[in-house]
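Every protein chain but one is kept in place in this view of the complex.
So that you can tell them apart, the chains are marked A and B in the order they are listed, and the count of residues begins at 1 in each.
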Amino acid sequence: MGKTEIAVVGGGAAGMTAAIESARAGAQVTIIDENEQPGGQLFKQIHKFFGSGVHRAGTRGVQIGRDLLREAEEAGVQTRLNTVVYGIFPDKRLGLICGDHTEELASEIIILATGANENALSFPGWTLPGVMGAGATQTLININRVLPGRRILMVGAGNVGLIVSYQLLQAGADVIAVIEGLSYIGGYGVHASKIRRAGVPILTGFTVLRAEGKESVERAVIAQVDEKWQPISGSEEVLEVETICLAVGLSPLSELAWMAGCRFSFLPALGGWVPAHDENMQCNLPGIYVAGDLAGIEEASTAMEEGRLAGLAAAESLGYLPPEEGRKRKEELRNRLAALRIGSFGEGRATAKKKLMRAMCEK
Amino acid sequence: MRIEDHPILGKVERGRKITLKVDGEPVMAFEGETIAAALIASGQRVFRYTEKRVEPRGVFCALGRCTDCVMTVDGQPNVRTCVTPARDGMIIQMQGTPDQRETALDAGEGEG
Partner (left out) sequence: MKGNDLVICRCEEITRADIEEVISQGVTRMNEVKRLTRAGMGLCQGKTCGRLVAGILARETGQSLQELKPSTSRPPTRVLTLGVLAGSKPDND
């Protein structure tokens, strides 16, 4: 059986910063990631991030991903790539699938940073080739450099929907429309303005009724909806599109946290069922931490700070940091997280995070 | 459709050209890209037909999670093409196609 001090499950934004922080403190750290290389969703993010200078504002996710990879290597972080964690067992043992065989990994601390999954929207024709997640589209255009279609309908006007629409335009596609079921646009105004200026209409109060086509998407039928989300008859429009992107939210990928026995809270503002954690990112099970989108759907910037906080707290618990230094640095990270949870978007998440931490004290 | 030039990402750097055999037909790919990317670039959107309802499926999540894009690769079924790198000479076959079913039925297998 393999052994490590700190096992980080998931090598995305949160996992990498957690590993870097704890390795720099002196711990033996292993990142386990199912992909060929770490980075999670960072390498799809070709746009510049928001936030302050310390939050890498003005930097593209792609560059941050490259920097983190280098920092992880320099810090001596071990990686197990193309490896799936298929189970989490008592006394913090992990079951790994490595190609054609399985292995076990024993560890003192587990940091779960497994990220999130795109939500699905079901409607007649949604299984036709051509209907895909907005994140899937982003992977295809920014990493694989292929267009999934020329004429696109984007469903969902949150940040993901708006950003991916803009990236589709940059990639040379024609975004026919962005539709949003709610009566308002959920994403940042600056993103909405950019795509409107490029001639893309954003239709609020609209939903997709069905996708049509023989072997793949050839048309989308959209319609206006009333406050009860019922289609208003007579408002149907037919759009000639080959691709329908679904940008209808993300949910934490939490199977391992459920399996381990973490306590969960249902918080729509954070994406649904979220594992509860304390101010050190530790869940109700000693030695198991959570960070990033798994601990609540937010942004890459919060994922990186939560990762650092979890990594620092984990290293401190193993004795790698003097308590005073640990206390100071954790406080600084908590302040940085608070600074990211402001404004009309951030406040909702800040409140939900407080509820999540209070759930730790219940029962 | 391949994206050759891009305002942010610049000109694409691709690996060497390789050839895949997809249901008997040659399909051009670049070394290092995923099988799914190569197929989409070549204009293919249907990757398989489903077991029960014989319905076409293609790429849905592009991350290796939903398993809609699976094909038989070099004899191994259920390979997730969106996370599998293409290699020169790979033999790729669609699963569940209508004529595969006809053959199975003729041979006395399948439902019945």
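Keep this in mind: a residue touches a chain if its C-beta (ideal position, glycine included) is under 8 Å from a C-beta of that chain, and two chains touch if they have at least 3 such contacts.
None of the values given here were measured: they were computed from a predicted structure.
K.L.:
Going by the contact rule already stated, which one of A:E36, A:E103, A:E236 or A:E347 would touch the omitted chain in the full complex?
P.N.:
Per the contact definition at the top, the residue touching the missing chain is A:E103.
K.L.:
Which is it among A:G87, A:G181, A:G287 or A:G346 that touches the chain not included here?
P.N.:
Residue touching the chain left out of view: A:G87.
K.L.:
Can you say which of A:E73, A:D226, A:E255 or A:E347 touches the chain missing from this structure?
P.N.:
A:E255
K.L.:
Please identify, in ascending order, the residues of chain B that touch the omitted chain?
P.N.:
For chain B, the residues touching the absent chain are 50-53, 55, 57, 60-61, 65-68, 70, 78.
K.L.:
Since one chain isn't shown, list which residues of chain A touch it in the complete complex.
P.N.:
Residues 1-2, 84-89, 95, 97, 100-104, 117, 119-120, 122-127, 210, 251, 253-256, 258-259, 264, 266, 268, 272-273 of chain A touch the chain that is not shown.
Throughout what follows, only the chains that are shown with their structure count from here on.
K.L.:
Find the geometric centre of each of chain A and chain B from their Cα atoms only, then give the gap between the two centres in Å, rounded to an integer.
P.N.:
For chain A versus chain B, the centre distance works out to 27 Å.
K.L.:
Would you pull the chain B residues touching chain A in the complex into a rising list?
P.N.:
1-3, 6-9, 12, 14, 33-34, 36-37, 40-41, 45-47, 55-65, 68, 82-83, 85
K.L.:
Taking the touch rule as given, give the residues of chain A at its contact with chain B in the complex, in rising order.
P.N.:
34-36, 46-47, 60, 117-118, 127-133, 135-137, 139-142, 144-150, 170-172, 215-216
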